[in-house]
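Notes for the one structure printed next.
What you see is the complex with one protein chain gone and the rest in place.
For reference, chains read A and B in written order, and residue numbers begin at 1 within each chain.
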Amino acid sequence: MGMSVLRRPEVFMFISGLVMGLTLFGYFFNVPPVIDTVNWLQTFAVHISYFATWLGFLTAARIHITNIQRKTPGIWYFSIIMFIFALVPFFAALPEITKPSVTTMIYTWPFNWVYTPLGAALYATTGFYIFSAAYRAFRARSFEAAVLLIAGCLVMLGNAPIGELIWSQIPTINEWLQLTGQTPAMRALNITAALGVVYFGLRVVLGAEKRVITLGAGGG
Amino acid sequence: MGESQSIWVKLGAVDKRILYWILFISLAIPYIRPIGLPVSIAETSYALYNFIEKLGPNDVVVMAIEFGVSAWSECLPGFVAVSKHLVMRGVKIIYWCVGYTDCDLTMEAVMARIPQLKGPGQPAGPGDYKYGVDWVYMGYIAGGETTVAQLADDIRQVLRADKYGTPIDQIPLFQNVRNAKDIKIVIDSTTGDYGDYYVRQWRIRYGTAVAEIGIAMNYSTFMAYYQAGLAVGALKGIRGAAEYEKLIGQLGEATTSLDALNVSHLLVIIAIIMANLSYVMTRRRGGG
Partner (left out) sequence: MPYPTNPADIIGAWVGAFLTLAIYSYILYKETRVYRLAEYIYVGIAFAVSLTISVQQIWNQIIVRILGGQYIYIIGVILGLMLLTLPFKSIRWISRYPVIFLMGLGFGVTIRGALTANIVGQIRGSITPPGATATMLDWFNFAWICLGTLLIISYFTFTVEHTGWYYYPTKLGRYILLLGLGAYYGNTVQFRMTMLAGRVQYLLQVFKIIPWP
(Lines give C-alpha, C1' and ligand atoms only; values in the text may rest on other atoms or scores of the structure.)
Protein backbone atom coordinates (compact mmCIF):
# COMPACT_ATOMS: atom_id res chain seq x y z
CA MET A 1 0.00 0.00 0.00
CA GLY A 2 2.76 2.39 1.00
CA MET A 3 4.83 1.46 -2.02
CA SER A 4 1.91 1.97 -4.40
CA VAL A 5 1.40 5.48 -3.00
CA LEU A 6 5.04 6.25 -3.76
CA ARG A 7 4.46 5.22 -7.37
CA ARG A 8 1.36 7.27 -7.99
CA PRO A 9 1.62 9.77 -10.88
CA GLU A 10 0.19 12.48 -8.62
CA VAL A 11 3.26 12.25 -6.39
CA PHE A 12 5.57 12.84 -9.37
CA MET A 13 3.41 15.68 -10.65
CA PHE A 14 3.57 17.29 -7.23
CA ILE A 15 7.35 17.02 -7.03
CA SER A 16 7.98 18.41 -10.52
CA GLY A 17 5.43 21.19 -9.94
CA LEU A 18 6.87 22.11 -6.57
CA VAL A 19 10.45 22.22 -7.83
CA MET A 20 9.55 24.14 -10.97
CA GLY A 21 7.32 26.51 -9.04
CA LEU A 22 9.98 27.23 -6.45
CA THR A 23 12.57 27.89 -9.16
CA LEU A 24 10.31 30.34 -10.97
CA PHE A 25 9.13 31.97 -7.76
CA GLY A 26 12.70 32.47 -6.59
CA TYR A 27 13.53 34.15 -9.88
CA PHE A 28 10.65 36.59 -10.01
CA PHE A 29 10.34 37.37 -6.28
CA ASN A 30 13.19 38.31 -3.96
CA VAL A 31 12.40 35.99 -1.03
CA PRO A 32 15.77 34.88 0.49
CA PRO A 33 14.61 31.53 1.98
CA VAL A 34 13.15 30.53 -1.41
CA ILE A 35 16.29 31.65 -3.25
CA ASP A 36 18.47 29.66 -0.80
CA THR A 37 16.26 26.59 -1.29
CA VAL A 38 16.51 26.91 -5.08
CA ASN A 39 20.31 27.22 -4.77
CA TRP A 40 20.40 23.95 -2.86
CA LEU A 41 18.10 22.27 -5.38
CA GLN A 42 20.44 23.36 -8.16
CA THR A 43 23.40 21.99 -6.20
CA PHE A 44 21.69 18.62 -5.78
CA ALA A 45 20.90 18.55 -9.50
CA VAL A 46 24.60 19.04 -10.25
CA HIS A 47 25.38 16.17 -7.88
CA ILE A 48 22.88 13.87 -9.62
CA SER A 49 24.65 14.56 -12.90
CA TYR A 50 27.89 13.15 -11.43
CA PHE A 51 26.11 9.79 -11.16
CA ALA A 52 24.52 9.96 -14.60
CA THR A 53 27.67 8.65 -16.30
CA TRP A 54 27.34 5.44 -14.32
CA LEU A 55 23.84 5.04 -15.65
CA GLY A 56 25.10 5.08 -19.22
CA PHE A 57 27.82 2.59 -18.39
CA LEU A 58 25.47 0.21 -16.55
CA THR A 59 23.01 0.23 -19.45
CA ALA A 60 25.76 -0.41 -22.02
CA ALA A 61 27.38 -3.04 -19.81
CA ARG A 62 24.16 -5.05 -19.68
CA ILE A 63 24.00 -5.14 -23.46
CA HIS A 64 27.66 -6.12 -23.89
CA ILE A 65 27.49 -8.77 -21.16
CA THR A 66 24.52 -10.26 -23.01
CA ASN A 67 26.59 -10.28 -26.22
CA ILE A 68 29.41 -12.10 -24.45
CA GLN A 69 27.10 -14.63 -22.76
CA ARG A 70 25.35 -15.45 -26.01
CA LYS A 71 28.58 -15.25 -28.03
CA THR A 72 26.80 -13.09 -30.61
CA PRO A 73 28.72 -13.76 -33.85
CA GLY A 74 31.03 -10.99 -34.98
CA ILE A 75 30.43 -8.88 -31.88
CA TRP A 76 31.14 -10.75 -28.66
CA TYR A 77 34.93 -10.46 -28.81
CA PHE A 78 34.62 -6.73 -29.49
CA SER A 79 32.50 -6.46 -26.36
CA ILE A 80 35.35 -8.04 -24.38
CA ILE A 81 37.76 -5.51 -25.90
CA MET A 82 35.37 -2.72 -24.91
CA PHE A 83 35.34 -3.92 -21.28
CA ILE A 84 39.13 -4.22 -21.19
CA PHE A 85 39.62 -0.67 -22.44
CA ALA A 86 36.91 0.61 -20.09
CA LEU A 87 37.87 -1.11 -16.86
CA VAL A 88 41.66 -1.39 -16.96
CA PRO A 89 42.36 2.38 -17.16
CA PHE A 90 39.54 3.08 -14.70
CA PHE A 91 40.86 0.73 -12.03
CA ALA A 92 44.41 1.96 -12.68
CA ALA A 93 43.24 5.53 -12.06
CA LEU A 94 41.22 4.71 -8.91
CA PRO A 95 44.16 4.90 -6.43
CA GLU A 96 44.79 8.47 -7.62
CA ILE A 97 41.18 9.59 -7.51
CA THR A 98 41.78 11.87 -4.51
CA LYS A 99 44.65 13.68 -6.23
CA PRO A 100 44.06 16.73 -8.44
CA SER A 101 45.13 14.83 -11.57
CA VAL A 102 45.54 11.19 -12.48
CA THR A 103 49.10 10.60 -13.62
CA THR A 104 49.32 6.83 -14.08
CA MET A 105 50.31 6.05 -17.65
CA ILE A 106 47.78 3.22 -17.95
CA TYR A 107 45.13 5.95 -17.84
CA THR A 108 46.85 8.97 -19.39
CA TRP A 109 48.37 7.24 -22.42
CA PRO A 110 45.09 5.86 -23.83
CA PHE A 111 43.41 9.18 -22.98
CA ASN A 112 45.99 11.28 -24.83
CA TRP A 113 46.75 9.05 -27.77
CA VAL A 114 43.65 6.92 -28.37
CA TYR A 115 40.59 8.70 -26.98
CA THR A 116 41.57 12.13 -28.27
CA PRO A 117 42.41 11.31 -31.92
CA LEU A 118 39.58 8.77 -32.18
CA GLY A 119 37.05 11.24 -30.84
CA ALA A 120 38.23 13.89 -33.26
CA ALA A 121 38.20 11.41 -36.16
CA LEU A 122 34.66 10.28 -35.42
CA TYR A 123 33.47 13.86 -35.02
CA ALA A 124 35.06 14.80 -38.34
CA THR A 125 33.43 12.05 -40.43
CA THR A 126 30.43 14.30 -41.06
CA GLY A 127 32.66 16.41 -43.29
CA PHE A 128 32.70 13.55 -45.80
CA TYR A 129 28.93 13.21 -45.66
CA ILE A 130 28.42 16.94 -46.16
CA PHE A 131 30.50 16.75 -49.33
CA SER A 132 28.76 13.69 -50.75
CA ALA A 133 25.37 15.17 -49.87
CA ALA A 134 26.32 18.40 -51.63
CA TYR A 135 27.15 16.40 -54.73
CA ARG A 136 24.30 13.91 -54.77
CA ALA A 137 21.38 15.39 -52.88
CA PHE A 138 21.43 19.19 -52.93
CA ARG A 139 19.45 19.77 -56.10
CA ALA A 140 17.52 23.00 -56.57
CA ARG A 141 14.28 21.28 -57.45
CA SER A 142 12.19 24.26 -56.43
CA PHE A 143 12.57 28.00 -55.92
CA GLU A 144 12.75 27.49 -52.16
CA ALA A 145 15.58 24.97 -52.50
CA ALA A 146 17.38 27.40 -54.81
CA VAL A 147 17.07 30.16 -52.18
CA LEU A 148 18.59 27.88 -49.57
CA LEU A 149 21.43 26.73 -51.81
CA ILE A 150 22.30 30.20 -53.08
CA ALA A 151 22.36 31.61 -49.55
CA GLY A 152 24.52 28.67 -48.46
CA CYS A 153 26.96 29.14 -51.33
CA LEU A 154 27.25 32.89 -50.67
CA VAL A 155 27.99 32.27 -47.01
CA MET A 156 30.53 29.57 -47.86
CA LEU A 157 32.29 31.91 -50.29
CA GLY A 158 32.22 34.62 -47.65
CA ASN A 159 33.67 32.40 -44.95
CA ALA A 160 36.61 31.37 -47.14
CA PRO A 161 39.06 34.18 -48.03
CA ILE A 162 39.02 33.04 -51.66
CA GLY A 163 35.49 34.41 -51.98
CA GLU A 164 36.87 37.91 -51.82
CA LEU A 165 39.20 37.12 -54.73
CA ILE A 166 36.33 35.80 -56.83
CA TRP A 167 34.13 38.87 -56.28
CA SER A 168 34.92 41.85 -54.08
CA GLN A 169 31.30 42.19 -52.92
CA ILE A 170 31.20 38.69 -51.40
CA PRO A 171 32.35 39.84 -47.92
CA THR A 172 29.68 42.56 -47.86
CA ILE A 173 26.94 40.13 -48.90
CA ASN A 174 28.20 37.55 -46.40
CA GLU A 175 28.26 40.13 -43.61
CA TRP A 176 24.68 41.13 -44.37
CA LEU A 177 23.52 37.52 -44.52
CA GLN A 178 25.24 36.65 -41.24
CA LEU A 179 24.22 39.73 -39.27
CA THR A 180 20.82 40.54 -40.71
CA GLY A 181 19.71 38.06 -43.38
CA GLN A 182 19.55 35.01 -41.15
CA THR A 183 18.42 36.84 -38.00
CA PRO A 184 14.65 36.58 -38.64
CA ALA A 185 14.97 32.81 -39.06
CA MET A 186 17.13 32.31 -35.98
CA ARG A 187 15.02 34.69 -33.93
CA ALA A 188 11.76 33.05 -34.96
CA LEU A 189 13.17 29.60 -34.16
CA ASN A 190 14.39 30.95 -30.82
CA ILE A 191 10.99 32.36 -29.91
CA THR A 192 8.98 29.35 -31.05
CA ALA A 193 11.34 26.89 -29.35
CA ALA A 194 11.17 28.87 -26.10
CA LEU A 195 7.37 28.95 -26.30
CA GLY A 196 7.45 25.20 -26.85
CA VAL A 197 9.64 24.68 -23.77
CA VAL A 198 7.33 26.81 -21.61
CA TYR A 199 4.27 25.03 -22.96
CA PHE A 200 5.72 21.55 -22.52
CA GLY A 201 6.99 22.36 -19.04
CA LEU A 202 3.56 23.49 -17.96
CA ARG A 203 1.99 20.37 -19.48
CA VAL A 204 4.38 18.11 -17.54
CA VAL A 205 3.74 19.94 -14.29
CA LEU A 206 -0.03 19.91 -14.77
CA GLY A 207 0.03 16.20 -15.56
CA ALA A 208 -1.09 16.53 -19.16
CA GLU A 209 1.98 14.59 -20.35
CA LYS A 210 0.98 11.26 -18.81
CA ARG A 211 3.71 9.37 -20.64
CA VAL A 212 6.43 11.44 -19.02
CA ILE A 213 4.95 11.31 -15.52
CA THR A 214 3.97 7.63 -15.46
CA LEU A 215 6.98 6.19 -17.27
CA GLY A 216 8.39 3.67 -14.76
CA ALA A 217 6.10 4.92 -11.99
CA GLY A 218 4.30 1.57 -12.04
CA GLY A 219 7.47 -0.35 -11.29
CA GLY A 220 8.85 -0.82 -14.79
CA MET B 1 22.73 12.99 -77.63
CA GLY B 2 22.31 9.66 -75.85
CA GLU B 3 26.04 9.57 -75.03
CA SER B 4 26.12 13.03 -73.46
CA GLN B 5 22.96 12.21 -71.56
CA SER B 6 24.59 9.14 -70.06
CA ILE B 7 27.62 11.27 -69.07
CA TRP B 8 25.36 13.50 -66.98
CA VAL B 9 23.62 10.51 -65.48
CA LYS B 10 26.96 8.89 -64.71
CA LEU B 11 28.28 12.11 -63.18
CA GLY B 12 25.24 12.31 -60.96
CA ALA B 13 25.65 8.72 -59.78
CA VAL B 14 29.41 8.56 -59.18
CA ASP B 15 30.54 6.27 -56.34
CA LYS B 16 30.65 8.38 -53.19
CA ARG B 17 33.96 6.81 -52.16
CA ILE B 18 35.58 8.59 -55.10
CA LEU B 19 34.18 11.86 -53.76
CA TYR B 20 35.55 11.08 -50.30
CA TRP B 21 39.04 10.39 -51.68
CA ILE B 22 38.95 13.61 -53.71
CA LEU B 23 38.07 15.56 -50.58
CA PHE B 24 40.60 13.74 -48.36
CA ILE B 25 43.50 14.33 -50.75
CA SER B 26 42.48 17.89 -51.63
CA LEU B 27 42.48 18.90 -47.98
CA ALA B 28 46.10 17.79 -47.62
CA ILE B 29 47.38 20.01 -50.45
CA PRO B 30 47.02 23.44 -48.75
CA TYR B 31 48.95 22.19 -45.71
CA ILE B 32 51.82 21.05 -47.91
CA ARG B 33 51.72 24.13 -50.18
CA PRO B 34 50.17 27.02 -48.19
CA ILE B 35 48.76 29.99 -50.09
CA GLY B 36 47.89 32.60 -47.46
CA LEU B 37 45.10 34.90 -48.64
CA PRO B 38 44.15 38.12 -46.80
CA VAL B 39 41.21 38.07 -44.44
CA SER B 40 38.61 40.81 -43.91
CA ILE B 41 37.24 41.29 -40.40
CA ALA B 42 33.61 40.91 -39.41
CA GLU B 43 31.71 43.41 -37.27
CA THR B 44 31.17 40.91 -34.46
CA SER B 45 34.92 40.21 -34.22
CA TYR B 46 35.60 43.94 -33.97
CA ALA B 47 32.87 44.25 -31.34
CA LEU B 48 34.44 41.61 -29.11
CA TYR B 49 37.93 43.04 -29.65
CA ASN B 50 36.78 46.55 -28.73
CA PHE B 51 35.01 45.26 -25.62
CA ILE B 52 38.14 43.51 -24.37
CA GLU B 53 40.26 46.56 -25.22
CA LYS B 54 38.34 48.46 -22.54
CA LEU B 55 39.11 45.86 -19.85
CA GLY B 56 42.03 46.05 -17.45
CA PRO B 57 43.77 44.41 -14.48
CA ASN B 58 40.84 45.07 -12.13
CA ASP B 59 38.44 43.07 -14.27
CA VAL B 60 37.77 39.35 -13.97
CA VAL B 61 36.69 37.36 -16.99
CA VAL B 62 35.45 33.78 -17.31
CA MET B 63 36.73 31.78 -20.26
CA ALA B 64 34.45 28.76 -20.55
CA ILE B 65 35.97 25.74 -22.30
CA GLU B 66 32.74 24.16 -23.53
CA PHE B 67 34.31 22.11 -26.29
CA GLY B 68 36.11 18.81 -26.41
CA VAL B 69 39.40 17.87 -27.98
CA SER B 70 37.43 16.71 -31.01
CA ALA B 71 36.59 20.34 -31.79
CA TRP B 72 40.08 21.78 -31.37
CA SER B 73 40.39 22.51 -35.09
CA GLU B 74 37.45 24.90 -34.98
CA CYS B 75 37.47 26.25 -31.43
CA LEU B 76 40.99 26.17 -29.98
CA PRO B 77 42.64 28.83 -32.19
CA GLY B 78 39.95 31.39 -31.35
CA PHE B 79 40.08 30.49 -27.68
CA VAL B 80 43.85 30.95 -27.66
CA ALA B 81 43.68 34.24 -29.59
CA VAL B 82 41.15 35.74 -27.17
CA SER B 83 43.14 34.45 -24.18
CA LYS B 84 46.25 36.13 -25.60
CA HIS B 85 44.33 39.38 -25.92
CA LEU B 86 43.17 39.15 -22.31
CA VAL B 87 46.76 38.53 -21.22
CA MET B 88 47.89 41.56 -23.24
CA ARG B 89 45.29 43.65 -21.37
CA GLY B 90 46.27 42.24 -17.97
CA VAL B 91 42.75 40.98 -17.29
CA LYS B 92 42.27 38.31 -14.63
CA ILE B 93 41.01 35.05 -16.09
CA ILE B 94 39.02 32.14 -14.67
CA TYR B 95 39.01 29.07 -16.88
CA TRP B 96 36.45 26.35 -16.37
CA CYS B 97 34.59 23.73 -18.30
CA VAL B 98 30.99 22.65 -17.85
CA GLY B 99 30.11 19.38 -19.52
CA TYR B 100 33.23 18.26 -21.43
CA THR B 101 35.43 15.76 -19.64
CA ASP B 102 38.60 16.23 -21.71
CA CYS B 103 39.03 19.94 -20.95
CA ASP B 104 42.27 19.31 -19.03
CA LEU B 105 43.93 18.52 -22.34
CA THR B 106 42.52 21.72 -23.80
CA MET B 107 43.85 23.75 -20.89
CA GLU B 108 47.29 22.14 -21.35
CA ALA B 109 47.14 23.06 -25.03
CA VAL B 110 46.25 26.68 -24.17
CA MET B 111 49.12 26.88 -21.67
CA ALA B 112 51.51 25.46 -24.26
CA ARG B 113 50.49 28.19 -26.71
CA ILE B 114 50.52 31.05 -24.17
CA PRO B 115 53.80 30.79 -22.26
CA GLN B 116 52.83 33.71 -19.98
CA LEU B 117 50.27 31.46 -18.27
CA LYS B 118 52.39 29.92 -15.55
CA GLY B 119 51.09 26.82 -13.79
CA PRO B 120 50.73 26.38 -10.01
CA GLY B 121 54.10 26.54 -8.35
CA GLN B 122 55.86 27.91 -11.44
CA PRO B 123 57.73 31.21 -10.99
CA ALA B 124 56.17 34.16 -12.80
CA GLY B 125 58.43 36.84 -14.22
CA PRO B 126 57.51 40.34 -15.44
CA GLY B 127 54.64 40.09 -17.91
CA ASP B 128 53.76 36.58 -16.81
CA TYR B 129 50.51 35.48 -15.32
CA LYS B 130 50.90 34.05 -11.83
CA TYR B 131 48.59 31.15 -11.07
CA GLY B 132 46.00 31.92 -8.43
CA VAL B 133 46.56 35.67 -8.66
CA ASP B 134 46.16 36.50 -12.34
CA TRP B 135 44.50 33.35 -13.60
CA VAL B 136 43.05 30.12 -12.33
CA TYR B 137 41.75 26.85 -13.78
CA MET B 138 38.75 25.29 -12.08
CA GLY B 139 38.64 22.10 -14.16
CA TYR B 140 35.66 20.09 -15.30
CA ILE B 141 32.23 20.67 -13.77
CA ALA B 142 29.48 18.21 -14.58
CA GLY B 143 26.06 19.36 -15.66
CA GLY B 144 24.27 21.61 -18.10
CA GLU B 145 22.15 24.70 -17.76
CA THR B 146 21.44 24.00 -14.10
CA THR B 147 25.16 24.07 -13.34
CA VAL B 148 25.60 27.27 -15.34
CA ALA B 149 22.72 28.80 -13.37
CA GLN B 150 24.21 27.68 -10.06
CA LEU B 151 27.61 29.10 -11.00
CA ALA B 152 25.91 32.42 -11.71
CA ASP B 153 24.22 32.40 -8.29
CA ASP B 154 27.14 31.25 -6.16
CA ILE B 155 30.37 29.79 -7.53
CA ARG B 156 31.31 28.37 -4.15
CA GLN B 157 28.16 26.21 -4.03
CA VAL B 158 29.41 24.33 -7.09
CA LEU B 159 33.19 24.54 -6.72
CA ARG B 160 35.00 23.73 -3.53
CA ALA B 161 38.51 24.04 -4.95
CA ASP B 162 40.34 24.62 -8.20
CA LYS B 163 41.56 21.83 -10.46
CA TYR B 164 44.73 21.39 -8.38
CA GLY B 165 42.91 21.05 -5.06
CA THR B 166 43.49 24.54 -3.64
CA PRO B 167 40.39 25.57 -1.65
CA ILE B 168 38.62 28.39 -3.40
CA ASP B 169 38.79 30.69 -0.37
CA GLN B 170 42.58 30.42 -0.44
CA ILE B 171 42.85 31.58 -4.06
CA PRO B 172 43.64 35.32 -4.19
CA LEU B 173 41.77 35.81 -7.47
CA PHE B 174 38.54 34.68 -5.80
CA GLN B 175 38.81 37.20 -2.93
CA ASN B 176 36.25 39.48 -4.54
CA VAL B 177 34.52 36.98 -6.79
CA ARG B 178 31.40 35.24 -5.54
CA ASN B 179 28.99 35.12 -8.45
CA ALA B 180 28.15 36.46 -11.90
CA LYS B 181 27.92 40.05 -10.64
CA ASP B 182 31.67 40.04 -10.03
CA ILE B 183 32.50 38.85 -13.56
CA LYS B 184 32.89 41.36 -16.38
CA ILE B 185 32.24 38.99 -19.26
CA VAL B 186 31.81 35.30 -19.93
CA ILE B 187 33.52 34.27 -23.14
CA ASP B 188 32.14 30.91 -24.06
CA SER B 189 33.55 28.60 -26.71
CA THR B 190 31.12 25.79 -27.30
CA THR B 191 30.01 23.15 -29.75
CA GLY B 192 26.58 22.95 -28.12
CA ASP B 193 24.06 25.20 -26.42
CA TYR B 194 26.20 26.60 -23.63
CA GLY B 195 26.20 30.06 -25.19
CA ASP B 196 22.41 30.13 -24.79
CA TYR B 197 22.74 28.98 -21.19
CA TYR B 198 25.14 31.78 -20.32
CA VAL B 199 22.87 34.36 -21.98
CA ARG B 200 19.83 33.07 -20.10
CA GLN B 201 21.44 32.54 -16.71
CA TRP B 202 24.24 35.14 -16.61
CA ARG B 203 23.33 37.96 -18.96
CA ILE B 204 19.58 38.15 -18.27
CA ARG B 205 19.72 37.50 -14.55
CA TYR B 206 22.90 39.38 -13.62
CA GLY B 207 23.72 41.59 -16.60
CA THR B 208 27.09 39.90 -17.18
CA ALA B 209 28.28 40.43 -20.74
CA VAL B 210 28.44 37.28 -22.87
CA ALA B 211 30.36 36.49 -26.04
CA GLU B 212 30.44 33.30 -28.09
CA ILE B 213 33.65 32.20 -29.79
CA GLY B 214 32.78 28.60 -30.65
CA ILE B 215 31.78 26.84 -33.81
CA ALA B 216 30.45 28.57 -36.89
CA MET B 217 27.00 27.01 -36.49
CA ASN B 218 26.61 28.66 -33.11
CA TYR B 219 27.54 31.97 -34.71
CA SER B 220 24.32 31.77 -36.72
CA THR B 221 22.14 31.08 -33.71
CA PHE B 222 23.99 33.66 -31.60
CA MET B 223 23.31 36.47 -34.05
CA ALA B 224 19.76 36.70 -32.72
CA TYR B 225 21.22 37.53 -29.29
CA TYR B 226 23.81 39.92 -30.72
CA GLN B 227 21.19 41.83 -32.67
CA ALA B 228 19.00 42.01 -29.58
CA GLY B 229 21.87 43.48 -27.57
CA LEU B 230 22.19 40.39 -25.37
CA ALA B 231 25.71 39.54 -26.56
CA VAL B 232 28.71 41.80 -27.03
CA GLY B 233 30.40 39.90 -29.84
CA ALA B 234 31.08 36.58 -31.47
CA LEU B 235 33.73 34.77 -33.49
CA LYS B 236 32.76 32.53 -36.35
CA GLY B 237 34.81 29.42 -35.69
CA ILE B 238 38.16 29.19 -37.41
CA ARG B 239 37.38 32.16 -39.67
CA GLY B 240 36.63 34.35 -36.67
CA ALA B 241 39.78 33.07 -34.99
CA ALA B 242 41.88 34.12 -38.00
CA GLU B 243 40.24 37.56 -37.92
CA TYR B 244 41.01 37.88 -34.21
CA GLU B 245 44.63 36.83 -34.73
CA LYS B 246 44.90 39.63 -37.27
CA LEU B 247 43.33 42.10 -34.84
CA ILE B 248 45.74 41.30 -32.02
CA GLY B 249 48.66 41.20 -34.45
CA GLN B 250 49.66 37.60 -33.68
CA LEU B 251 48.97 35.31 -36.62
CA GLY B 252 48.71 31.66 -35.61
CA GLU B 253 47.04 28.34 -36.30
CA ALA B 254 43.77 29.81 -37.47
CA THR B 255 45.43 31.81 -40.22
CA THR B 256 47.34 28.76 -41.48
CA SER B 257 44.15 26.68 -41.45
CA LEU B 258 42.26 29.06 -43.70
CA ASP B 259 43.82 27.60 -46.85
CA ALA B 260 42.11 24.29 -46.08
CA LEU B 261 38.89 26.25 -45.67
CA ASN B 262 39.35 27.70 -49.15
CA VAL B 263 39.82 24.26 -50.71
CA SER B 264 36.98 22.59 -48.83
CA HIS B 265 34.46 25.33 -49.50
CA LEU B 266 35.35 25.54 -53.17
CA LEU B 267 34.96 21.77 -53.46
CA VAL B 268 31.52 21.86 -51.83
CA ILE B 269 30.37 24.69 -54.09
CA ILE B 270 31.70 22.88 -57.17
CA ALA B 271 29.88 19.75 -55.97
CA ILE B 272 26.61 21.68 -55.61
CA ILE B 273 27.04 23.22 -59.07
CA MET B 274 27.86 19.84 -60.63
CA ALA B 275 24.89 18.22 -58.90
CA ASN B 276 22.52 20.86 -60.18
CA LEU B 277 24.02 20.83 -63.69
CA SER B 278 23.59 17.08 -63.80
CA TYR B 279 20.02 17.46 -62.57
CA VAL B 280 19.15 20.17 -65.10
CA MET B 281 20.77 18.35 -68.02
CA THR B 282 19.11 15.03 -67.25
CA ARG B 283 15.74 16.74 -66.83
CA ARG B 284 16.19 18.63 -70.07
CA ARG B 285 16.91 15.39 -71.92
CA GLY B 286 13.77 13.79 -70.56
CA GLY B 287 14.93 12.53 -67.18
CA GLY B 288 16.97 9.65 -68.58
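The rule we apply is simple: a residue touches a chain if its C-beta (ideal position, glycine included) is under 8 Å from a C-beta of that chain, and two chains touch if they have at least 3 such contacts.
Keep in mind the model is a prediction, meaning the values are calculated, not measured.
Trainee: Report, in label order, the displayed chains that the undisplayed chain touches.
Mentor: A, B
Trainee: Check the options B:Leu11, B:Ile114 or B:Leu230 and report the residue that touches the missing chain.
Mentor: Going through B:Leu11, B:Ile114 or B:Leu230 one by one, B:Leu230 is the residue touching the chain not shown.
Trainee: Which candidate, A:Ile166, A:Ala188 or A:Ala208, sits in contact with the chain we can't see?
Mentor: Of all options in A:Ile166, A:Ala188 or A:Ala208, contact with the hidden chain holds for A:Ala188.
Trainee: Pick out the residues on subunit B that sit against the missing chain.
Mentor: Counting over the whole complex, subunit B touches the hidden chain at residues 17, 20-21, 23-24, 27-28, 31-32, 70-74, 101-102, 112, 140-142, 144-146, 149, 158-161, 165, 196-197, 199-201, 203-205, 215-217, 219-221, 224-225, 227-230, 236-239, 253, 257, 260-261, 264-265, 268.
Trainee: State which residues belonging to subunit A touch the missing partner chain.
Mentor: 6-7, 12, 15-24, 27-28, 40-48, 50-60, 62, 78-79, 81-90, 93-94, 97-98, 102, 105, 107, 109-128, 130, 134, 143-145, 147-156, 158-160, 177-178, 180-195, 197-198, 200-201, 204-205, 212-213, 215-220
Assume only the chains that are shown with their structure count from here on.
Trainee: I'd like the Å distance between the centres of subunit A and subunit B, where a centre is the mean of that chain's Cα atoms.
Mentor: 18
Trainee: Which stretch or stretches of subunit B touch subunit A in the complex?
Mentor: 12-14, 16, 19-20, 23-24, 37-40, 42-44, 68-73, 102, 104-105, 141-144, 146-147, 149-150, 153-154, 157-158, 163-165, 205, 216, 219-221, 223-224, 226-228, 236, 239, 258, 261-262, 264-269, 271-272, 274-276, 279
Trainee: Which part of subunit A faces subunit B closely enough to touch in the complex?
Mentor: Touching subunit B: residues 27, 35, 39, 42-43, 45-46, 49-50, 52, 99-101, 111-112, 115-116, 119-120, 122-124, 127-128, 130-132, 134-141, 149, 152-153, 156-157, 159-165, 171, 175, 178-180, 182-183, 186-187, 189-190 of subunit A.
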